[in-house]
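Worksheet: the structure to be examined is printed underneath.
With one protein chain removed, the remaining protein chains of the complex are shown where they sit.
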Amino acid sequence: MDDPSEIARRTAAAMERADAAARGAGIRLVDVGPGTAAVALTVAEQHLNGHGICHGGYVFLLADAALAYASNSHGVSAVASGADIAFLRPGALGDELVATAVERVLAGRSGLYDVTVRAGDAVIAEFRGRTRQVPGLAAPG
Amino acid sequence: MDDPSEIARRTAAAMERADAAARGAGIRLVDVGPGTAAVALTVAEQHLNGHGICHGGYVFLLADAALAYASNSHGVSAVASGADIAFLRPGALGDELVATAVERVLAGRSGLYDVTVRAGDAVIAEFRGRTRQVPGLAAPG
Amino acid sequence: MDDPSEIARRTAAAMERADAAARGAGIRLVDVGPGTAAVALTVAEQHLNGHGICHGGYVFLLADAALAYASNSHGVSAVASGADIAFLRPGALGDELVATAVERVLAGRSGLYDVTVRAGDAVIAEFRGRTRQVPGLAAPG
Partner (left out) sequence: MDDPSEIARRTAAAMERADAAARGAGIRLVDVGPGTAAVALTVAEQHLNGHGICHGGYVFLLADAALAYASNSHGVSAVASGADIAFLRPGALGDELVATAVERVLAGRSGLYDVTVRAGDAVIAEFRGRTRQVPGLAAPG
């Protein structure tokens, strides 16, 4: 019950059920562990902007979903206080985008997470999220 | 034809027609001018995360849409190279979120835009976007 | 005694006396008020990098000093949790750089401040600082 990997999986499963926004955007949970997570999105017509490429907002949303799973993986509720994203290459219709989050530092209740969004081997975006644990907050779901 | 306000309006109208992602997310163009734009989103069930509040990804997408209109308003195509967002207050179901973009600096082809997302008078998020003009890029739409 | 402008001035004066780093770097306090501050630096040989222009680190240090004065101006100790800076133009030997800080939002104990660094009318850098009030912390000096 106290196994960190098991805590990460149970928390993520509850979050996945409760997160209508991520589900409606087409985001799927791929993997989760203590301080890490991977999520995926297949770029569809609904994600395209006027240039015919994946809207940066959906690239961010995907990275933000990875951040949410990774930062809540320890079983203590955490919320994002902010993030920076660098857009490096466009995502095309049909691309399978995978966002991988890694905990860089957790100092007290403040965390920093690096999230890389890739299409195959190509890096689409680099994201760094800032989180704060909120022990009093009810777990998602 | 060369009136800056008219160029901003025509460019925005073309972008709005072409941007399936922003439209599908429920984002509406409210106002646009040279270097400025305002867009709105009414928080619906589709935007809620597991905490029952507006997903940060949709708050970002709204701010990013304002950035796109403002940075393309001069009639030269511009793309976002990155952005930073600070999440200050949650957005609730039914809230009317309005994102207002202002051009802070345009130095050569590089631009910085400040976008504030509000629900009424309350500031939900502060976003700063980095753009680069790409004269060779076809206009959206 | 409770006049906000007077509180800002007294706090800044105490900070200026105590801040060996800013003084040694050549930074001078120009103006301060509730939520605002201006500081200046004349670019000297000691500030030049290998390209013969003002080192970005000193441009940041100047902006950070403005942030410190502005965020502590309410008479409650505040510390920077982070900042983003965009370098727009180089600062040259002999330039008088002025950094002006404005409080963008103060939500609970968390603040955001915009700092613009100029040489005359030219914008050298745009900085956005994130702060947190720490009421238990002794005032600087």
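So that you can tell them apart, the chains are marked A, B and C in the order they are listed, and the count of residues begins at 1 in each.
We take it that a contact is a pair of C-beta atoms (placed from the backbone, for glycine too) under 8 Å apart; a residue touches a chain by one contact, two chains touch by 3 or more.
As the structure is a computational prediction, the values presented were derived from the model and not from experiment.
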Per the touch definition above, residue among C:G24, C:G94 or C:P135 touching the missing chain: C:G24
Pick out which of C:G50, C:G94 or C:P135 touches the chain that's been left out of the picture. C:G50
Chain C, residues in touch with the chain not shown (by the definition above): 14-15, 17-22, 24-25, 45-51, 54-58, 60-62, 64-65, 68, 79-87, 137-138, 140-141
With the missing chain put back, which residues of chain B would touch it? List them for me. 81-82, 84, 110, 130
Quickly run down the residues of chain A that touch the omitted chain. 84, 86, 88-89, 104-105, 107, 110, 112, 114, 123, 126, 128, 130
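We adopt the following convention: only the chains that are shown with their structure count from here on.
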So the chain most remote from chain C by C-alpha centre is A
In whole angstrom, what separates the CA-based centres of chain B and chain C? 29
Can you work out the whole-Å distance between the CA centroids of chain A and chain C? 34
Residue ranges of chain B touching at least 2 other chains are 84, 86
